[in-house]
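Removed from the display is one protein chain of the complex; every other protein chain stays in position.
Letters A and B name the chains as they come in the text, with residue numbers starting at 1 for each one.
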Amino acid sequence: MKLSRRDFLKMGGGIGVGIALGGGFWKWGQPPPSSKLLPPGIEKWVPTVCGQCLGGCGILVRMIDGWATNIIGNPLHPINRGALCPKGIAALQGLYDPDRIRSPLKRIGKRGEGRWQPISWKEAIQEISNQLRELRENGEPHKLVVLGGRYRGLMRLLWERFLEVYGSPNYIDNQFRWDGIPMEGLFLTQGIHTLFTFDFENVKYLLSFSAPLLDSYWFPIHALKAFGQFRRGRTGQRGRLVQIEPRLSITGMKADEWIPIQPGTEGILALGIAHMIIKEGLYDKEFVLKNTFGFENWVDSKEQTHIGFHDFVLSEFPPQRVSSKTGIPIDTIIRLSREFATNQPSLAIGYRDRPFHQMAVWALNGLVGAIDRRGGILIPKSIPFQPFPSPSKDRAARKGLERKRIDEVRESPFGIDQPYLFAKNSISGIPYRPKILFLYYSNPFFSNPCPEFFQRAFDQIPFIVSFSPYMDDTTQYVDLILPDHTPLERWQDDPLFLNNGFPVLGIRQPVTPPIHQTRATGDVLIDLARSLGGEIEKAFPWKDFKEVLLYGLKGIYESRRGDVFGLEYDEAWIRMLQRGGWWDPSYKSFEEFWELLLEKGGWWDPIYEFGERERIYKTPSKKFEFYSQGIKGVLLSSKGEEDSSFLPHWEESVPKEEEKYPFILNIFKTMALDGRNANQPWLQGILGPHLFEKWATWVEINPITASKYDISDGDWVWVESPHGKIKVKARLYQGAMPHVVNIPFGNGHRTGGRWSKKIGENPYRLLGLELDSLTGQPIHGNTRVKIYKA
Amino acid sequence: MHRWGMVIDLDKCTACQTCVVACLAENNIALIGPEESAKGRTIHWIELVPYIQGEYPHVKVRLIPRPCMHCDHPPCTKVCPVYATYLNEEGIVAQINYRCIGCRYCTTACPYTVKYFNWYEPRWPDEMRGALNRDVSIRTKGVVEKCTFCHHRLLKAREKAKAEGRDLLPEDYVPACVEACPSGAMYFGDLNDPFSTVSQLSRERRAFRLMEDLGTEPKVYYLSEGM
Partner (left out) sequence: MEKIKREEDAILFEPVERTGRSFYLTLSILIIVILWAVFAYQFQYREGLGVTGLARPIFWGVYITNFVFFIGISHAGTLISAILRLAKAEWRRSITRSAEVITVLVLFFGVGNILMDLGRPDRMLNIIKYSQFQSPLLWDVSSITVYLTASSIYLYLPLIPDIALLRDRNGKRRWFYRALALGWKGTERQHRLLEKAISFMAILVIPVAVSVHTVVSFVFAMTIQPMWHSAIFGPYFVAGAIFSGIAALIIAMNIIRKVYHLEEYLRPVHFNHLGILLLVMTLLWFYFTFTEYLTTYYGGEPIHMTIFWMKFTGRFAPYFWGMFLFCFVIPLPILSFKKTRTPLGTLIASISVIIGMWLERYVIVVPTLTNPRLPNEMVIYFPTWIEWSMFAGCVSFFILLYMIFTKLFPIVSIWEVREGREKSMIEVQERIKTYLPGIGVE
């Protein structure tokens, strides 16, 4: 994997030899032998894709004598252009974690006891395929369930293909669907279910409703990189960010203005702002007229009149009402609406709140026409992978696929997977009980509310397999562990897109041979298919996952779109313009294409086509819908025909037991940790810079509140909800609202390696099982707690 | 002669701490576990320093990435009894690890608290040792360390430029933190070159330095937030 010198001049890289320096300075004599230095070695830089999160950054791993010694951003990769987030660099510690699972493990002793017997891969595969075969022979293939977490690319298709030919409808996403992106807003207004992007770089005024842009954005690097550009990348223009949020987060600190808001009310604030914009006539009248539906009152085919967004908002959300609910002064609401409407291009972005709250935020974008424009919401084209040939299924498979999904998700309006229903139904046995469970990249005991609930579900399942390379709370409770390679050891594709809508495909390649006796789950899956034989085997004609990858890439090669990474973005753009959009890739054969992919790190298509309405609006009206017709059919049964049910509206959550539990619990994420990075000491060291917090879980309390409860900075306190309690360190923080307490997520693993086990507490233990009725996802910010000194 | 300096644009900085982790990885900084961290023994050559002003709801928090300032009048070097820390001719305040006697006088003299001490022998699990950076020596217990502006990168870049028979170009020498910063908030270069980005930025209206009144003449400049 040699890189051309020219490309990496900038990194001072190429092939060189590490020089030994005593601390780097030799002015007064040479270091004595005692100053320890590792021997110098041959260095090479291997391009691959970071796998620490779904950001998809291209990285170059500095290899010396077979050791990965450092990670820097790949300057050619358009997503990150040489930059990284802290997690990216810490991937080294994920790779070399001394407590990784080193070979397949079989449980001895009781579940969860933590006694394991290392076994060989052959035995392990044998055991699973026996179990799988037996299940099929009993005519119950649908009782195989795969709980999949956060990853991307062909691997997902591979799982689905496996289940399809095996005969199970049960692939269940244990992520809040596409990583917290406020998808439902997009679905309700534009009828789209795929990923989209915000073109931050070109925004002038960004109104963020709790979007954790700089704390834990769904693809951290996208926001981090865009921020610099947004702020100072354009001459004469400085982007302005207003953060509306119950807690002063890092995003709030970096924003020009932080507006604290009563938790759970940002939906009504958005509607209040819409009210003022409409009232003052500041909205983009042309866009609204041409591209939207349901703004004015309208008459349907049955001659029935329906109220439109305009009248609905004007009558329902006057600033007085909004102000009293949100706690934000009226003049601030007026000011925000004027600023938002007059500083074009402006953009409103929300977080994964309840669907109609998201829709309210989205409606603001509709009002200013921030759809499918520079500095707006973009819908990227997908990457032209070569589709897998559709497999032939045997009878058993066909019968299995006819069964209901265990989480009955096909009945849910958003088609969002519901791990909670899976757990609930596993306990009740209705419609049936799973017999085999695969855990791929998911750790529900840690990342879902009510771990006990999932544990009870697991107790009903006779055979559970985890593919995790690390011991985690859920993996501790399985029967068999088949450790995956970590991302730096495996082949994988990473399809994504830039903020400005260009599709990008990163290629993840092994930088080092596997360190332990682990195997890529993709390869294992193919082996399993082979050992099951018949149609299943035939559906997997590949030797290993790398072949799957090559197969998929053929489609890209043949599409004659895009090119491998090479030029800087600006240059590429100029070249594009010069050639009038005609594109001539730099490779002549597929082999050359593949070589170049590995050398440069991936492929991209620097083109975004505006105005393709078919792609942008998939609603029944083929327009942006202020009145969601798309959801109407599905919702009718549950919500009645009230017009307001299909317009952006506000669903108040009624506080419960306010006297007993005086505080609202706000769980937030940090840049450093999500469910999986606690095993990396570098990240543990940077958790909460505003309070110097490291290696801990803390609770942020407003100082005045704290003094009322006689709590001082650094005290140990219990935080108790109706569902559980945890002991954490109290930190007084001026950025906490008086009646809201904030706890970071990421620590509190009950098991794991030396750096993650029993560090801090998991705030998810405080949550109950209150789910949004539409999406089946936990509702943000409606858990109440009390606090007392430990 | 070069005079190396850094500019950090706080308006662009996202407080993401990539710089912190990049530095940890680049410079073989010891792993400090939870117990020692709780005692205040973390080593972060660059660290985010929080200034929290005002009271809820009128709070302003500023997070300032703080490496060694590489002062032109460094209070730290004057007090070292053994010349283990000194201002080199290119303006880098250097640290000679194998000479330091660990008196920690420089650490107390530095007004920016950027010097760190090895309270114990730095240790890594065997599984990780090979992944250390071979261009940077491993410190022993009992010595002081701090940001070196990734001086080893300068030496390497020089060597490379020499091998290629050309002058050192500005982009040849970039410290690890600057290289990794995702929002492009950090700049590095020669302050003596009036046309370099850093020297231009250091003269910008928004430019300021930490505790300028102490007369330490830091070579790390900040650009303030806001317009």
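We adopt the following convention: contacts are C-beta pairs under 8 Å (C-beta built on N, C-alpha and C of every residue); 3 or more make two chains touch, one makes a residue touch a chain.
Treat the numbers as computed from the prediction; the structure is a model and nothing was measured.
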Identified contact with the non-displayed chain, of B:W45, B:Y105, B:Y173 or B:Y221: B:Y105
Hidden partner chain, residues of chain B it touches: 36, 39-42, 49-52, 66, 75, 78-84, 99-105, 107-109, 111-113, 116-121, 140-144, 210-211, 214
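What we mean here is this: only the chains that are shown with their structure count from here on.
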Euclidean distance of C-alpha centroids - chain A vs chain B, Å: 33
Touching residues (chain side chain B, partner chain A) in the complex: 9, 11-18, 20-22, 24-26, 31-34, 37-38, 42, 44, 47-48, 50, 52, 54-57, 59-63, 83, 86, 88, 94-99, 125-140, 148, 151-153, 155-157, 159-160, 171-174, 176, 179-185, 225-227
Touch list for chain A against partner chain B, complex: 9-12, 16, 18-25, 27-28, 31-32, 34-41, 64-73, 80, 82-86, 88-90, 92-93, 95-98, 214, 220-221, 223-225, 227-229, 231-233, 238, 248, 250, 253-254, 256, 258, 260, 515, 671-672, 681-686, 689-692, 694-696, 702-704, 733-738, 755, 759
